[in-house]
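Heads up, one of the protein chains got dropped from this complex, but the rest are sitting where they should.
Coming up: subunit A.
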Amino acid sequence: MLDADFFRRWMTAAAASVDREADRLTALDSPIGDADHGSNLRRGFRAVTATLEKEAPDTPGALLQLAGRQLISTVGGASGPLYGTLLRRTGKALGDAPEVGEEQLAGALRAGVEAVMALGGAAPGDKTMIDALVPAVDALGTSFEAASAAAEEGAVATTPLQARKGRASYLGERSIGHQDPGATSSALLIAALVEARR
């Protein structure tokens, strides 16, 4: 079973990973976006961990909702509302249970991903974070490791796609040949699940 402490470790691991990979995310965002994805997410996740140090809600649902609100309040851009909504809606779907099973998490994360798709209007294949998150949620029933591998594969598979959403879409065909920075950071978030269980 996964308790609130597991979810705190998930957020801490995600923050550390975003911190480590911020320069790579920014570099990916440079040719097709505006070169700030890494620095924006780093700011947001640092705020999340700072908040969780001060106040750690005692249910998984409340913890994720608090983390999501922090991201919305600190990240800005499209990433703030999209990542914020992902965590908030996942947290809401978990309800107020003190512990949840992996299957429940998979279902809740699916609800979170669906909320992101509704908010951003993106579908699989549009070269966005959805291309990492949807395969991850599909594989989450098997194991965290499988979800992480699927997310990473999904992120890499965005390279040949033409962007249809977000700022990269303005480049049309010139967006082809670059891995999507949002899908890449989503893969980091899912990979952090594996770390959180250790």
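Here is the rule we go by: contacts are C-beta pairs under 8 Å (C-beta built on N, C-alpha and C of every residue); 3 or more make two chains touch, one makes a residue touch a chain; residues count from 1.
Please note the rule applied: contacts and distances are computed from a predicted model.
K.L.:
Just go with whichever of "Dihydroorotase", "phosphoenolpyruvate--glycerone phosphotransferase", "Fumarate reductase/succinate dehydrogenase flavoprotein subunit" or "ABC transporter substrate-binding protein" UniProt uses as the name of the absent chain.
P.N.:
Its record in UniProt gives the absent chain the protein name "phosphoenolpyruvate--glycerone phosphotransferase".
K.L.:
Return the single residue from A:Val18, A:Ala62 or A:Val75 that touches the missing chain.
P.N.:
Going through A:Val18, A:Ala62 or A:Val75 one by one, A:Val75 is the residue touching the chain not shown.
K.L.:
Need a quick check: the contact residues on subunit A for the chain that isn't drawn.
P.N.:
Against the left-out chain, subunit A lists 26, 30-36, 39-40, 43, 72-82, 119-120, 162, 164-167, 169-172, 174.
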